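Quick one: this structure, given as structure tokens, is what I'll be asking you about.
Only a single protein chain was left out; the remaining protein chains are all shown in position.
Right after this comes subunit A.
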């Protein structure tokens, strides 16, 4: 969960390092802590540290973690020669290590040698059956080869054992959404919201999936979850405000013929329209007229 202060900090450090102001090690540590995927920068600055023996000795025993981080970044940037060198250095230092074994298998994956990578992962799994990272790498390999149903199967098996892994649930939800299996994706998002109820992004994604599914009940639920997203972000999330307006107009369309008494009160729409208007006036004043006409057309269609 990257908060705004952390993001500002990372961006500040990044611009500082780019302009030659030093601080590469702090930047790399921060990227590692927040688990960001900025492989190009990590590779560039990691190389500058590792190629300079003075700087390398300055960081002491943490240079091996840096090797691991830069090796993964090199694989992501398709610099497989660099990655191979780093893995060799790590193998010399830690010959029997499972962590380096995993990195080696990742290198095989990056090179496209799927069978060798699969063999490497199975042999690593024989030594320790319940290593979550290896299971997840197998899922990633299936996904990389385009075998999405295989990836889903592996991921479901993994989640039967490790039910608490939020990242895995999120990955499964995204895979289902990419295959348009929205009911299953909704289930995954429900699990995520149950375990981490204070993160508004999960509520937003769940509301989006419900809105896409359609149907009166789902639209009502989507309305409620957009409202909870707005609650958790203090009314500042533009997408959730739009979601409320769209849900209200869709519900109105579906219940057009019914009796007025049956309709529930959906009073948030005018409020969210007001909030949107204020937000746009502040941040994008030249688009206020476009916003007004969109909102008017939503109300007209109901």
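Note that in this section a contact is a pair of C-beta atoms (placed from the backbone, for glycine too) under 8 Å apart; a residue touches a chain by one contact, two chains touch by 3 or more; residues count from 1.
Note that in this section contacts and distances are computed from a predicted model.
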{"item": "Chain left out of the displayed complex - its UniProt protein name, from \"Septum site-determining protein minD homolog, chloroplastic\", \"alpha-1,2-Mannosidase\", \"Membrane magnesium transporter\" or \"Rab proteins geranylgeranyltransferase\"", "value": "\"Membrane magnesium transporter\""}
{"item": "Option touching the unshown chain, where A:60, A:234, A:257 or A:285 are the choices", "value": "A:234"}
{"item": "Touching the absent chain when the full complex is considered, from A:14, A:63 or A:85", "value": "A:85"}
{"item": "Options A:17, A:43 or A:188, residue touching the unrepresented chain", "value": "A:43"}
{"item": "Those residues of subunit A which, in the complete complex, touch the missing chain", "value": "1-5, 7, 34-37, 40, 43-44, 47-48, 50-51, 72, 75-79, 82, 85-86, 106, 109-110, 112, 133, 136-137, 139-141, 143-145, 167, 170-171, 198-201, 232-236"}
